[in-house]
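The structure under discussion is supplied below as structure tokens; questions concerning it will follow.
Of the protein chains in this complex, all but one are displayed in their positions.
Right, subunit A next:
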Amino acid sequence: MKLKSLTAVIALAATTLTASASMAEDVTVYGKVNVSLNKLDYGVNGDDKWELESNASRFGIKGSYEINENLKAIYKLEYEISVDGDDDEFKQRNIYGGFQGNWGTLIAGKHDTPTKIAAAKVDRFNDLANGDIKSFFAGENRVGNTIMYTTPKMSGFSATIAAIQGEDTNEVDGPTDGASLALTYRAEGFFVALAHDSDVTSKDINGDKYLTEITRLVGEITFGDLKIGAMMQDAEATDEGVDVQQNGYLLSSQYKIDQWVLKAQYGTTENDIYFVDVDATQIAIGADYKLNKRSKLFAYYSAIEYDTSDGMITIAPENQIVGIGYEIKF
């Protein structure tokens, strides 16, 4: 474990101890352990391997206290935990402090962009290796140096805007070097979100990072035990001299039968990387078996096929993963 990670954990624990002493009812520990045993097939030279994955298992502390009738201080410190021991024990996830009132919520820290969160509901294999849409969609970003404001819910509508200081990019000339915005509407059995990123650092399908402009439309409809979700996205790198674009769509669904949740997902992106075209297509299916409210068993299969117009792109033609695992919430 890195020393700075350890220091962070000690700091958050100290915060917890202090807060617990004075206002225990407002401090909450939460998290989940999600592990799976995965069989990976990269489709190259019969290169199979088995891995135990932590699947973004996490540990968080959240809290709040009232400053006055209309103002509450809020904070959250969330860390990814490496259950399988392959990585640092702790890695920063969303961490912020801020204020909340009838005027909305204002926070500052490191956080998933509104664009990323907008898609969370339709990403049925979120956080799973090769299942998460981050494998083939741009825009799945958690960014530091972020100030974020969310409006109160107004008849089902709400908006979130994140102003991002580009301290790790060349764009450091203004109070808002990058921005991410999401407008959402929720009603019974219905969710829709329109999100946009402007000059936010994002990865292309090769893992190379650029400042990117992204527009994402997400929707989900629920019919009883059936949920159907969809997402469309256009992305374009805005760095000078970079010619990288992506557009794609995703369809996903889940169906609940007693303790079972059956899931399926299909998504594809067309990637123009300078003069090379890469089409990435994901097919994923899976099933969760709910043991109780806090724990479940799951199994999934996800294949992403890469169809490349040029052999220069150094990605495998197809990645397949079969995994079985469990999740325990606390």
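Heads up, the rule we're going with is that contacts are C-beta pairs under 8 Å (C-beta built on N, C-alpha and C of every residue); 3 or more make two chains touch, one makes a residue touch a chain; residues count from 1.
The rule we apply is simple: contacts and distances are computed from a predicted model.
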Task: Absent chain [UniProt protein name; select from "Secreted protein", "ABC transporter permease", "3-isopropylmalate dehydratase small subunit" or "Acyl carrier protein"] - done: "Secreted protein"
Open item on the list: One chain isn't shown here. Among A:40, A:117 or A:214, which residue touches it?
Closed with: A:117
Open item on the list: With the missing chain put back, one of A:100, A:233, A:282 or A:302 would touch it. Which one?
Closed with: A:100
Open item on the list: Tell me which stretches of subunit A touch the chain missing from the display.
Closed with: 1, 3, 6, 9-10, 12-13, 16-17, 20, 24-32, 58-62, 64, 72, 74, 76, 78, 89-90, 94, 100, 105, 107, 112, 114, 117-118, 120, 150, 152-153, 158, 160, 182, 184, 292-294, 329-330
